[in-house]
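This report refers to the structure that appears directly beneath it.
Only one protein chain is missing; all other protein chains are in place.
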Amino acid sequence: MIVAGVDVGSTTSKAVVLDDRRQIAGTSLLPTGANVVRAAERAFREALAASKRDESEAAYVIGTGYGRYKVAFGDDQVTEIGCHARGAQFLFPDTRTIVDIGGQDTKAIRISDRGEVLDFSMNDKCAAGTGRFLDACANVIGMTLDEIGPASMNAQKPIRITNVCTVFVESEIIAHLARGEKVEDILRGVHLAIGSRTAGLVRRVGTNPAVTFTGGVSRNVGMVQALEERLGVSVHVSPLSQWMGALGAALIALERVEGGAVHRIAAGGAA
Amino acid sequence: MATTTQTTVPPDLGKTMQRDMLAKYYGALETANADGVPVAYLFIPGNIVELTQCFGFLPVYPEINALQCGIKKVAGENIIRAEDLGYSADVCGYVKNDIGLMLKDRQSPFGRLPTPDLLVCNYSGCNTFIKWFEALAHFYGSEFFLLDIPYIRESEISPGDVAYVVAQLKELIARCEARTGVTFSEARLREILGYSREAEDLWVEILHLARERPSPFDSYFEAVFYMAPVNMLRGTPESVEYYRQVLREMRARTDERRGPVPEEKFRVVIEGPPAWPHFRAFWELFKRWGAVAVASTYSKVGGLYDQGVRHDPSRPLESIAEYAMNGYTNWNLAKRADLLRRYVEEYEADALVIHSVKSCRSFSVGQADFRESFVNELGIPTLMIESDLADPRYFQEAQLRNRIDAFFESLTQRRLTGATA
Partner (left out) sequence: MSAPLGRVEDLRSLVEDVTFPRAREWKEGGGKVVGSFPVYAPMELVHAAGMLPVHLFGAGGGVEIEAADSRIQSFVCSITRSTLELGLRGNLDAFDGFVFTNICDVARNLSGVFARNFRGKTVEYLHLPQNVGSGAAVDYMTGELRRLLATLERMGGVNISNDALAQSLRAFEENRALVRDLHEIRSKAPWLLPASEAYVLTRAGGLLPKEEHTRLLRETLAEIRSRSSRSMDKMRILLLGSFCEQPPFALLRAMEDAGCYVLDDDLALGLRFLDRPLAANGDPLRAIAEGFVHGAAMSSVCHTVRPKTEWLLQRARELQVDGVLFCTAKFCEPALYDYVPYKEVLEKADIPHLHVEFEEKMTAFEHAKTQVETFVESVMFG
């Protein structure tokens, strides 16, 4: 028996297929694109293919992410806050605080020792402090997202970036470049600025160790360092951070099955 | 326990009555300037409508116009018109809606509003009110009277504060006499205050019904509708009759164990103004979780009646002064936080929901601090959501749904496992 979690985000869709021993059998990651329903289906199928298991073996599917209601074949929807909480606690059982910096929003989640959400705080209103902010900065400097992190760690004298607005930070960076400041110093400043904003968000729920850093931006080593510096604690990062939501969804799906829930397709289509 | 009461109250009678009252009110406003009926502009918090009534003034409440424009989906264009005139994106949407209306010759969805003969700036609970009516005085050239109502900055109001307000009320009376030619009659004021008091008593009985399980009405989404007459049309026998009817209606709902949702699953206290331009959609986000508001603070901006505030014919100007100081936004943060905590307890709520609106600093500055203390010191689950009360552009349904869903998801989970913060 397998279960699946499908995380449909605004930029990417991810799926995780889990077996009944809580082992990851298959994953997928693809751009969401314009057709959200199709993206959800494709993510599910690709993860299944990777797992070499058949759809008929899937006992329960949970959709998460902004597009969770478009996971038409799903049995239920759970918010990505709930799913990240479960996923992070599974990978790092000592997790009590989760910091998720995604492409468009940032979340701080306080959880119990069972991965239950106790409190959360989000910045979902503006791009400042999200992956988009990093995108814009990388663009202006002419580097890729993979390059800016390592480059920032070579800074000698980080420059203080004061603009929180993604639109205006571009001109601020250009001004610094024009003044001949070093790219590494500017980048470190950018990473620290995001670290500060994120730390402010985390403070609303409390920085309770251990802290797990998830979301696409957690793959940026410069961001990990900046966040640790601003939070004053070291953070867990997993190579599976992009699948945290889908993994959590799959874990919740497994719990539902263990609790007696039945996959509606397997039940012959009865709602 | 349901009783077998004869339900002779047509449901929604209150809604019909209010619709008729407001239609009559707006009808009178439309002809006021032409008929020479004097018009006074007032704010809701701390309004002195009983006094202006003595002189035959018709009251206009720009805040009510703003929320009505929000509901009728025209606030957005009014706001843009004001921004084109030079008002910043960062100032209050209510003010901009009003300026936008002015630029459209005050053509509103409910008729053409009259120009003011007197701007009574009852400065209670909001500093922006002063800037608002100063701007209207500039544009209309109308007479302006600032009624300075001290902020409640200690635990109780002081005699010095009451004396100051009473002295100003007397000065206002003199100005009203000069403007209208009508002599002030204390007897008339007492009569009017008697009606206010009755309506206030009835309204509080209605509010207290939300203690029932299930609550017969939503003390936020429905309260902000039913509160209109006690906020704007006090002092009339019609408003008393209205609240008698609404109370009957709500008692009938209580007897039938009928509430605003099919099954009450969560009881919440809601702090902050509603998202008027997206009112129904906003309410839906809560309804789908079976969440019902059992108390709210926005319903108290026009007076903290359920905390004992009453107009009193035996102490006319003093009770008007006390009422004027006791609107929710005129209470300091410590008193507000304490009220929220008492509401959670008294109405047996499961959580506090804070709807923080961009426009209104009076409400929203410090709400994050409430959240902090409620979650960490009091252990009361608290959800913070953000949009605006007037500007439709700030309502992001997907984000709001995400936060609301995550919150009720976690409450559901915690109920199952008995987890505490």
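Points to keep in mind about this one:
Order of writing sets the chain letters: A and B. Residues in each chain are counted from 1.
Here is the rule we use: contacts are C-beta pairs under 8 Å (C-beta built on N, C-alpha and C of every residue); 3 or more make two chains touch, one makes a residue touch a chain.
Bear in mind that the values here come from a model prediction, so they are computed numbers and not experimental data.
Which of B:Met21, B:Ile44, B:Ile79 or B:Val95 touches the hidden chain is settled by the complete complex: it is B:Val95. Shown as candidates are B:Phe110, B:Tyr164 or B:Phe225; the residue that touches the absent chain is B:Tyr164. Touching the missing chain, out of B:Asp148, B:Glu186, B:Glu284 or B:Glu345, is residue B:Asp148.
Shown as candidates are B:Glu30, B:Glu77 or B:Glu134; the residue that touches the absent chain is B:Glu134. Against the chain not displayed here, chain B makes contact via residues 85-88, 90-92, 95, 123, 126-128, 130-132, 134-135, 137-139, 146-148, 150-151, 153, 158, 160-161, 163-164, 167-168, 171, 332-334, 337, 356, 358, 360-362, 364-369, 372-373, 386.
Residue positions on chain A in contact with the hidden chain: 160, 162-164, 171-172, 175, 196-197, 199-201, 203-204, 230, in rising order.
Here is the rule we use: only the chains that are shown with their structure count from here on.
Separating the centre of chain A from that of chain B, both taken as means of CA atoms, is a distance of 40 Å. If you check the complex, the residues on chain B that touch chain A are 368, 371-372, 375-376, 381-382, 384, 386, 396, 398-399, 402-403, 405-407, 409-410, 413-414, 417, 419, 421. Residues of chain A touching chain B in their complex: 66, 77-82, 105, 112, 114, 116-122, 124-125, 204, 206.
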